[in-house]
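Take this structure, written in structure tokens, and hold onto it; I'll ask about it next.
Note that one protein chain is taken out, while the other chains of the complex remain in position.
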Amino acid sequence: MTGGAPMTGPTNGPMTERRTVLDVRGLTVRLPDGADRRHAVEDVSLTVGAGEIVCIVGESGSGKSVTAFTVMGLLPKQQLRPVAGQILFEGADLLTKSAAELRAMRGERLSMIFQEPMTALNPVMTVGDQIGEVLDIHTSLDRGEREQRVLEIMDLVRLPDPKAMLNAYPHQLSGGQRQRIMIACALVLDPALLIADEPTTALDVTTQAQILKLIKEMQERRGTGVLFITHDFGVVADIADRVVVMQRGRVVESGTADEILRRPSHPYTQMLIGSVPSLHPPARAPLHHAPVALETRGLGKTYGGGGFFRKDRTVKAATDVNLVVRKGETLGIVGESGSGKSTVARCVVRLIDPTEGEIYLHDAEVAKLSASLLRKHRKRVQIVFQDPYRSLNPRQTVAESIIEGPMNFGVSRADALAKARELMTLVGLEPDAVDRYPHQFSGGQRQRICIARALAMEPDVLIADEAVSALDVSVQAQVLELLDDVRKRFNLAVLFITHDLRVAAQICDRIMVMHKGKVVEEGSTAEVFANPREDYTKALFDAAPGRGYEFGGVRAAE
Amino acid sequence: MWMFIGRRAVATIPVMLVVAFVVFMILRLSPGDPATVIAGDYASPADIARIRAQLGLDQPVALQFVSWIGRLVQGDLGISIFSNLPVTTLIGQRLEPTLMLSLTTVVFSVLVAVPLGAVAAWKSGTWIDRTVMVVAVLGFSVPVFVLGYFLVYGFSLELKWLPVQGYKSPADGIGLFFRHIALPAGALSAFYIALVARITRASVLEVLEEDYIRTARAKGQVESKVLLVHALRNASVPIVTVIGLGIAALIGGVVITESVFNIPGLGRLVVDAILKRDYPIIQGLILFFSFLYILLNLLIDIVYTVLDPRIRY
Partner (left out) sequence: MTEQTSSAGSRRRSGPWSLLAGHPIGIIGAAVMIVVVAAAILAPLLGTSDPIALNPVNRLKHPSELFWLGTDMYGRDVWSRVVYGARVSLTVGVSAAALSVVFGLLIGMVAGYVRWLDGIVMRVMDGLMAIPGILLAIALVSLSGASIVTVIIAITIPEIPRVVRLVRSVVLSVREEPYVEAAISVATPVTKILRKHILPNTIPPLIVQATYVCASAMLTESFLSFLGAGTPPEVPSWGNMMAEGRLFFPLAPWIVLFPGVALALTILAVNVLGDALRDKLDPKLARRI
């Protein structure tokens, strides 16, 4: 029955009488034998009406993506198999359709956009052809009409100068523009259902706000039903009509956005929403008199240059960064990707060599020290990285990772091991777990181990480079709490690098906002959040998803 | 674009210098007096002195190298000790058969191997895939002369379809050319097909895991076009790379194959030169083949920019 589905235009009637586009009933998808549980999703039921945005929200492993891919018929067949339930799309069960029938519907009646706009587009095909491909598959337009349709949809998704962009390749576009191309591909044939799988997670916050606005606008205009997968309650607050909360493959709660966000009834939902950091910074006592642990003056890093035949293309990753972190204080550096915030962190640890300026650890200037002279200063600054899965050597036990540093400075193996066990307890893990390998721990636990490794050096300065960004929101809250706890206990100076305003609001005493390699604004967290002075800072704060809701702050500060 | 080609061409200069240096040093580093080695067991002291002078071995090594490079730059590869002809002239006389054999082999191999590898990747895990992979491993394992003899035994001696040996130029008739080139090219192709089929399978398999393949499926694209339009084009860069790198191994195979099938090409020239220890020819041919390899790979670098718009120049 390809293309023979009853054609119904967008409903223009009152929102209460929505036509149901998608009706998933009791869907169960089997995992392969030997997985940690039997079903990827179990007994999942949900509906999406025309012109409605339904968010599935959940942490990693909740089964939200599997649900979406099952509807699209894009599951890896050998590994995941739907074994029970129905997926009624415009009245017909998708699970009973043949591969060819499903293929004919994909792209035309139901379409999908994905998380990574960087990789979701074919790198060797022009974006015009990639949109046109959908038309080639499902229609028989001639060249002129085809180009006309492509230009129309590119214009609709607000791409600048569609005519010029038609022949561009994906790598020539920004992340936001690529996601617009994806949306154009998905909506060019006016599908009844759009599935969006974390479509803004990989984007910067300002771009995210624009894309969310675009999805909402397109969907309202065309009456498309949207199934929106996300882990971010801020995004949910901004666009959802209704919300479905999933946990370990099951739906734990569903309702209107307002009900779920303001009056969650299930304990899991309550915990999730309670874990979302508030955008309002708690009151913090300033630390003007504490001794300075870390200071940079005019710090800069320029990449490129050199090479006889290369064009002199240099990139200023960071320029003229002046920062001061006192003992017991947390300084946040906030910015989007490419702002230079991580460059600053890596310069301070001397993982990269700064090209300008000075770095003082107490009184010692370390910016230009040679490797051998730098050695004794290494222990003063320690860093925790973003990716918990790559931060520990998978081939050695956790103990080996923790004692490596102290042993470099002459601590005996026995003493270092005793210290490692002690630190494991401190970061909330079993001391005996030091003999295990990293793969036996979850992401949050690994991040705790990385903190223990850093503390083993008894540093003065701890740098957290997006240290909680890869974690689920509930785990994130716990690790943040641990970081703040060790700061107090050891009177550490913490340099906290993050793109997440909510996290920054909760943990930082002062923040610096970076943009294109420069510091554009700095001040106490409360001050900057309440009264941003610079246009860029204002735009950044305006873009933060879920501003309208006050989520439960995790951390009641001092 | 021209800037890019110029830059890449300049970058090959140090590589060529390394090649020249290695080739130059082979003769000087070998134990014993090279002139004596070259002259052979029955040479008179006068012969040895003549060869020494002819090779410039009586001069300081650094000076020898510089003057040798100077002559190379002018296209002078030296003079054969036995025939007294310039090596470049000898190469010119023998170039055609070798070129035609290599070209036929590469074209035939790529035409067979790329579809084979792509289908194996597409049907990965099935018996089609396993068969292709087993054939590919066989191609890697059977020495070209063994395969050559088997082919001669079957197609020439038993079935009498094709000539046992020899070479005919396309100028003598295209049919005659193909009848003579079929067996040597077939034997030589086994290795090359195996190489290209394996890399094609591997890179198509990798591309098939990419997000944009999923996007194509989400658009409703049919599987055959997912493979042809999206996967193969993206897999082409590693495939072309291996085709280029394989040329070094191909040249070795050519030398053997020409011996088996008695083809009067550069391979025979080099084998005869080894037997006669005609060192200038050996040296000249190694240089010639190495520079050919470097130039072909330069060409492939330029092809990349056509295949993949992300590679900037």
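We call the chains A and B, going by the order they appear; numbering starts again at 1 in every chain.
By our rule, contacts are C-beta pairs under 8 Å (C-beta built on N, C-alpha and C of every residue); 3 or more make two chains touch, one makes a residue touch a chain.
What you are looking at is a predicted structure, and each value in this text was computed from that prediction instead of being measured.
When the full complex is taken into account, the listed residue touching the unshown chain is A:Ser391, out of A:Asn122, A:Thr200, A:Thr319 or A:Ser391. In the complete complex, the residue from B:Ile79, B:Ala216 or B:Leu285 that touches the missing chain is B:Leu285.
Contact with the chain not shown here comes from a single listed residue; of B:Tyr192, B:Phe261 or B:Tyr293, that residue is B:Tyr293. Touching the chain that is not shown, out of B:Met3, B:Val22 or B:Val66: B:Val22 (per the contact rule at the top).
As for the chain not pictured, it touches subunit B at residues 14-19, 21-23, 26-27, 30-31, 34, 37, 133-134, 137-138, 140-146, 149, 153, 157, 198-199, 202-203, 205-206, 238, 242, 245, 248-249, 251-252, 255-256, 259, 270-271, 274-275, 277, 279, 282-283, 285-286, 289-291, 293-294, 297. Within the entire complex, the positions of subunit A that touch the omitted partner chain are 36, 60-66, 69, 115, 197-198, 201, 229, 349-351, 374-376, 378-379, 381-383, 385-387, 389-396, 401, 404-405, 408-409, 437, 439-440, 442-443, 450, 453, 457.
We take it that only the chains that are shown with their structure count from here on.
Taking each chain's centre as the mean of its C-alpha atoms, subunit A lies 49 Å from subunit B.
Taken together, the subunit B residues at the contact with subunit A in this complex read 3, 6-7, 10, 210-212, 214-222, 229-230, 233-234, 307-310. Looking at the complex, you find that subunit A touches subunit B at residues 72, 74, 103-108, 111-112, 114, 116, 119-125, 133-134, 137-138, 169, 171, 182, 185-186, 309.
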